[in-house]
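For this depiction, one protein chain was excluded, whereas all remaining protein chains were kept in their positions.
Our next item is chain A:
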């Protein structure tokens, strides 16, 4: 018994060290901007850079739009496939995996060819158009995660019977999705939204090639030009990520419980 417990803790400590040591080292390094003593100078430098706030705000905005568009596309699609066209599911699984297989670089070159300023649909001809294109690209990149999160969420509720119960009481499709399906898969949607957000905040390739002032290109720019600030930025990103995760936990507590007693 005792030795089993020891090994369990040992493996746990090993795993924890794997994550914590590099993080601690990065944090330690980020404090060494001032020679001979620890200080938060690197952080002050990051926060005082107007480009930091601008690019971060931009990426958060794009992230929020990406989440909204992603939900609007994925939730009805998963719902109708599960309800009416279950034979389409293997195909959906395959299609939603494509963004993981096709490199972002290929995707963005395809976009530039298709939607370039000299094409029929010149999205890249204007700033707003490019922002829309960027959002669409992010929806595609986040699709594998959003699809799986929503699909798992719908697996836990009996959408067929709930739909019928709502229908017979006079509800239409929009009311069913909005009032019954969405609220019951809220936690799943939130986890999909979080993953989407994490992808958008750090994404570099597409934002850079479409020449948008996003957080990813800013991070890379700082990383190549400065010494201590990138470490500070890494720690800041980490805290933001953890904050988002904590928010999901807090929000998840308010979400309805779906488990029904069967006795």
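By our rule, a contact is a pair of C-beta atoms (placed from the backbone, for glycine too) under 8 Å apart; a residue touches a chain by one contact, two chains touch by 3 or more; residues count from 1.
Throughout what follows, contacts and distances are computed from a predicted model.
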| item | value |
| --- | --- |
| Protein that the absent chain corresponds to, by UniProt name, given "Putative ABC transport system ATP-binding protein", "Cytochrome bc1 complex cytochrome c subunit", "ABC transporter domain-containing protein" or "Na(+)/H(+) antiporter subunit B" | "ABC transporter domain-containing protein" |
| Which of A:46, A:146, A:166 or A:188 contacts the chain that the document leaves out | A:166 |
| Which of A:22, A:103 or A:183 contacts the chain that the document leaves out | A:183 |
| Missing-chain contacts mapped onto chain A | 157-158, 161-162, 164-172, 175, 179-180, 183-184, 186, 256-263 |
